[in-house]
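Data first, discussion second: the structure below is written as structure tokens.
Of the protein chains in this complex, one is absent; all others appear in place.
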Amino acid sequence: MVPLSWYLVLSAVLFTLGAVGLFVKRNIISIFMCIELMLNAVNLSLVAFSSFLKHLDGQLFVFMVMVVAAAEAGVGLALIISVFRNRESVDIDKLNLLKM
Amino acid sequence: MMTLLLQTSVLDINYVAIWPMIILSISGIAVLLFGIAKDPVHRDMSMIGIVGFVLAGVATGRLWLPVKTVGQIRAFSNMVIIDHFSLYFFFIFIIIGLLTLLISASFLEAERLPVGEFYSLVMFAVVGMMLMAAAGHLVMIFLGLEIASISTYALAGYRRNDLRSNESAIKYFVLGSAATAFLLYGMALIYGATGSAELEGIRTAIIDNVNAATKQPVHTELLFLGAAMMLVGFSFKVSAVPFHLWTPDVYEGAPSSVTAFMATASKAAAFAAFLRVFVFCFVPGYGQGLHSAWTTSLETIAILTMIAGNIAALTQHNFKRMLAYSSIAHAGYALVGLIADDWQAVAFYLLTYSITNIGAFGLITYLAGRGDRETEIDDLAGLGFNNLGVSIAMLILLLSLAGIPLTAGFMGKFIVFKAAWQKGFHVAVIVAVVTSAVSVYYYLRPMVIMFFRELKVEPKRLPLPTGVLVTVVLSILGTFYLGVMPGRLFQAMENAKVSFVQSR
Partner (left out) sequence: MEKVLFLILAGISVAAAINVIFQRNTLYSAFSLIAVFGCLAALYVMLQAQLIAALQIIVYAGAIMVLFVFVIMLLNIRQEEEQKDRYHLYYLSLPIGVLLALEVYYGLSNIQDVSVPGAAVGNAESLGQGLFSTYLLPFEVTSILILLAIVGAVVLARKERDIPLEMLDALEAEQAKNKQSGKSEGKENN
């Protein structure tokens, strides 16, 4: 039997990798993928808690997270397409019209 | 297993409790459907939206008395809690949503942008915010937050041809989703630590120090870590320092009326969920010092937020950007109320701030002209000679934002600072008072430019659109009403104090 903490540590590692990717990547699509990675890391925690606590809520939560991720992907990619149309680029560093 | 057959009593369905959300969702869909008619009339669509908001307001009002007698209504297996807290925030969201519709009508028409979609997105966003305020379960907070945020992402990028609008939407989207991920991680850890995802269950688990699922003591480290992650997520959403960097860019680039919506309603919704989780669940005296830990860290965040927001606002040349930094500072003031554990003060503060700010942004929508091209503060030069009414309205609203006595802004700040002072957060209150004094400078600068600088070119401005006029008049009336005689509202809120923490 794999202990709960192993799952949690894996989830934390994946979350951290996603968070690091958020800073490192320049391509908006890649940044968005890093966010998906973070959401998945959270899902792993939720499922692990749910099955170790024998408590259904965690898995139902994951269900909702998946719906949200799908909706977010739809809107986010539409946004990326609309930006690409105007700029011919998905480089986030070139989005500098509004001064940081 | 035939017991599976649906027994509706098990489902705990209570339509009355969620009438406001139902009405708004239906009218949002109605506006959408109306938009596909052959030649949709703009005025009719506005009418549907306005009627939807008014009906939702009526439905909310009709819930007030039942809630007063019962204390709180819980429905859908504790998924929603309707108490005075949620009803109060419902009113804020409905007012802001309605005024947002009014100020966006003219710009949508002038730029030939799709109207029905805009209105329905605003309405759905308000539904999401209501769900956040009335959430009794972490999943409802998450879903409400996502409904509100995703529609706001789309609204921020609504001006598709405008590069600034694109950029604003992308930045908002990326940082907002990242914040959601942090928030969600916090939720997962709190769920693991307490064995419950219901707010009531979390509260009980922390008070009894028993994990609801394992019956072992609550895992303190997990709980703290989860609270910290949620703190980060919420700080992003209310744009508190150091998670505020997105705010100026996003607020500057988005269409002005959307900025108004984001700066007021989104912020209020984030604060509502913030209060629900932190004040309601992480109660003082339990959880191995969880309460003092989060209040201490939030006190630091609030102080930094007030200082950074106000100082950065001093140097801005763009009006919307200045108001963005001012909204950061205002989030800091509201956080001062949050650490004092006083939801009434925070809610009242958010009401005063929202009412004032939406009027100011309404005027910006008008003054910036088509495509929001004239949002520099210098563009206001000579407005005082040119259009006395508009400049006086702007003057009043900016004075209220600065917190001059007799206006709503003063009353809101007063209540919040008093609550925090009584709880012993003296440093935070002193910083708040000093920074509000500093803030008068940057609120006065546009006025000086309006009244004492010659206008260079005669701007060709259209007459004030009716929607903006109505919004500004309502906002000024509200500013004075809340500033001069907020007594009745206080009374109502004082009566509501019990229902927030009342257990079943």
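Brief remarks on what is shown
Each chain gets a letter, A and B, in the order it is written, and its residues are counted from 1.
Note that in this section a residue touches a chain if its C-beta (ideal position, glycine included) is under 8 Å from a C-beta of that chain, and two chains touch if they have at least 3 such contacts.
Not measured: the values here are computed from a predicted model.
Interchain touches from the omitted chain, evaluated on the whole complex, reach A, B.
Touch with the chain omitted from the figure is made, among B:111, B:200 or B:374, by B:111.
The chain that is not drawn here is touched, among residues B:23, B:45, B:184 or B:213, by B:213.
Contact residues of chain B toward the unshown chain are 4, 6, 10-11, 13, 18, 25, 29, 32, 75-77, 79-80, 110-114, 117-118, 120-121, 124-125, 127-128, 131, 137, 139-140, 143-144, 146-147, 150-151, 153-154, 157-158, 160-161, 169, 189, 211, 213-214, 216, 219, 221-222, 224-225, 228, 370-371, 373.
Seen from chain A, the chain kept out of the figure touches residues 1-10, 12-21, 23-27, 29-30, 32-34, 36-37, 40, 43-44, 47-48, 50-57, 59-60, 62-64, 66-75, 77-82, 84-85, 89-91, 93.
Methods note: only the chains that are shown with their structure count from here on.
Centre-to-centre separation of chain A and chain B, using mean CA positions: 25 Å. Across the interface of their complex, chain B is touched by residues 8, 15, 18-19, 22, 28, 31-32, 35, 38-39, 41-42, 45-46, 48-49, 53-55, 57-58, 60-61, 64-65, 68, 71-72, 75-76, 79-80, 82-83, 86-87, 92, 95, 97-100 of chain A. Across the interface of their complex, chain A is touched by residues 138-139, 142-143, 146, 150, 153-154, 157, 160-161, 163-164, 166-171, 173-174, 177-178, 181, 184-185, 187-189, 191-192, 195-197, 211-214, 245, 248-249, 252-253 of chain B.
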